[in-house]
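The complex is shown incomplete by one protein chain, all other protein chains being positioned as in the whole.
Chain naming follows the written order as A and B, and within any one chain the residues start at number 1.
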Amino acid sequence: MNRINRRQFIIGGAVSTLAAALPAFAQAPASFRIGALNPITGAGANYGAGMQKSILFAAAEINAAGGAAGRKFEVFAEDDQTTPNAGVLAAKKLIEVNKVQAILGTWASGVSLAVMPLTNDANALLMHTSGAVALADPKLNAKKMSFRYQGSSKHLSKAFMKAAQKEGLKRPAVMASNNPATAPHAEGFRKEWLAAGGQLTDFVLYEPNRTSYRSELQQVLRSKPDGIILSGYAPDGVLIIRDWFQSGTKMKWIMPGFAANPEFLKALGNEPTEGIVVVESIVNEGAAAYKAFAKQYESVMGKPAASNVYAAMCYDMVNVLALAIEAAGANASSAVIAQKVHEVTTGPGQQVGSFAEGRTLLKQGKRINYEGASSSVDFDDENDVDPTFAAFVIKSGAWQRTYLINR
Amino acid sequence: MDLVWADYANLVLNGLAEGLLIALPALAVTLVFGVARFPNAATGDLVSVGGFGAFGAYKVSGGSFLMAAIGGLAAGAAAGLASWQLVFKPVARHGSVTLLLTSIGLGFLIRALLGLGFGNEHNMFELPMMRAWTMGAIAINRMDGIVALLALATMIGVFALLHATPAGRVLRAMADNVDLARVAGINTARASAWMWSLVGVVCGIAGVLVGLKTQVSPEVGAELLLAAFAAAVVGGLGNPLGAVAGAVVLGVAQELSTPFVGFTYKIALSYAVMLLVLLWRPQGLFNRVQGVR
Partner (left out) sequence: MEAYLLAVFITALVYVLLAVGLDFQYGFTGLINFGHVGFFAIGAYAAALCAVRLHWPPVVGFGLAIVLPALIAWPLGRVALRLHDEYLAIVTLGFSEIVRLVIISEKELTNGGQGVPGVPRLFTVFASNGWNDFLLAILLALTCALVVWLLRQITRSPYGRLIQAIRDDQTALLALGKNPARFKTQVLMVGSGIAGLAGAFYAHYVSFVTPDQFTPLVTFYVWMAIIMGGVGRLRGAVAGAFLLVAFLEGSRFIRDVVPGVSEVAMSNVRLAAVGLALILFMRFAPQGLLGRRR
């Protein structure tokens, strides 16, 4: 009896010690490290600070809710200076020194193109807002660990073509800023338009950061187009529209959303912008995620949330990452987490607008579909967001939706 | 596409407008060169300071353009004077390369301080919409006209100062020969301080005008630096009238070249013209031959 009792005691003691130790293993899973690599300076400086702050407050939100699968987010912030070489050095620092498992928010295509091989090598996720079609190349994104949150150039160009057709344009002209972000949209549009049998009366790429575009505008107007597709940023957009309006010629303008932002509208006032057509992927203004994002963005940055759609994309990146980790489990590798991204954002599943909401449903074993602040965040086979585009017309200084474009 | 004479006239007007905008920073470059003998690479950043001064005053006063102008002017003057006192005065006797490199450093510093203080995003003024003046096919933007008038007014003011006041005479003496001026009893340090304040004012006004036409941001002034340099060089470094003339000549040449070289190369044209002018007349168009080669 005694021996059995002692053996039982020992076994019982061992088991209970183990049992006591188990919660220690289950406690405090390792934090998940995120690299926020954004264009704080350089051509993207207008968006970078907002993008970085959005990642920070989104991560804080996740942590306040207890972390993703219990893992808290630790964010390391760097500036990619909107150039590939600075981006590469920053990415290497983030990956090698800070040991991040995901890099979020690269904006310029050059930076994303240079960073992707690094994240692929390190088995880290890359979520970016760059437009270059090359980023979706299966050879480059072979591990499928990179995700694009902006409509790719391909999608945007097609949307413009459809809008131009719908607006009844037969002989439009194109004006675009000659930089790696806006020029591809213009060239893509030209390709699509000409392929569909249309003609262009003129195609002008102007240099950014100039004090006047009158000569450029005058040349385009001389070719007598029935509409102008303008792809540039707010400062050049303001100069061009102002000049055009003062000339008194009638013209139909079609611009992308990032060009006709609140800064543009405010600087010009109502009269010159009346009737301009804007093509943009539908930011989910009604979505819960957008509301949550906008509130925090405005209080942190002091600027309207609609002025920085890339920041909304970054907010979504953090939420999607958190939900994917939640779905994959606390011990999942980055590769597994990457696979879960489609599962939590695309396809059948109950629509959710926040991490907390999604986590509850995931815990119940249900399928979810995250609807984001920047778009509905549904990825296609190439890990590109497939946004729904809509055309808006500016009336009294505000965008009014007129029709959907590709659904 | 065939151009009519009216199209060329419009190009000339565009060039004139752009040239007059560059004329002010070019004037600033040439003033500094005349007295202190080096090309000031911080000129563009002083212009940015003026822009922020203007924008700040504009916001604080609830949208007054007059306050914006005063704010820009004052900010420019303060920055110019501070640049002299803190940065250039201690190295005033050094060679021009030293001063040039110092000015590059100062430019970075100013740009960084503006970014730290106001952020790197760009800001725009809200301007009332005005219809252009048209005479047949020729059009002049009202804003361009206003900018041109203000720039001309500033230039006239500076020339009046240089030629009709004792202070101006002092500056011209220093530009001619600093040591002789000192021997003649001129307090060169004080005169330099005045010169730098004047340079600051000119840059400040340029900042206001550029800000009104385009935007206000830490980088906007630096974008103009090379054009200002080219204009000052073409006109002859140290020659104020030359700087203005150079700016106008380059501006017009640039715009007139667009039907032939396109919109990207037209920018390269200023530098090409600058090189040609220096080949033919190394002292610049309006200078006397004086220690250039």
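Side notes on the structure shown:
The rule is simple: a residue touches a chain if its C-beta (ideal position, glycine included) is under 8 Å from a C-beta of that chain, and two chains touch if they have at least 3 such contacts.
Everything numeric in this text was worked out from a predicted model, so none of it was measured.
Summary of contacts with the chain left out: across B:Ile186, B:Leu226 or B:Leu285, the touching residue is B:Leu226. Contact with the undisplayed chain is limited, among A:Gly67, A:Gly110 or A:Pro387, to A:Gly110. On the side of subunit B, the interface with the absent chain consists of residues 33, 37-39, 87, 90-91, 94, 96-98, 100-102, 104-113, 115-116, 119-120, 226, 229-230, 233, 237, 262, 264-265, 267-268, 270-272, 274-275, 278-279, 282, 291-293, using the contact rule stated above. Contact residues of subunit A toward the unshown chain are 36, 38, 40-43, 48-49, 52, 77-79, 81-85, 88-90, 92-93, 95-97, 109-110, 113-114, 117-118, 121, 132, 134, 178-180, 183-184, 205, 207.
Throughout what follows, only the chains that are shown with their structure count from here on.
Subunit A and subunit B have CA centres that are 40 Å apart. On the subunit B side of its complex with subunit A, the touching residues are 1, 3, 7, 10-11, 14, 17-18, 21, 115, 119-122, 124-132, 134, 139, 141-144, 210, 213-215, 219-220, 223-224, 255, 258-259, 263-264, 266-267. Contact residues on subunit A toward subunit B in their complex (touch as defined above): 40-41, 45-46, 49, 178, 204-207, 209, 211-212, 214-216, 218-219, 222-223, 234-235, 238-239, 242-243, 245-248, 263, 266-269, 271-272, 303.
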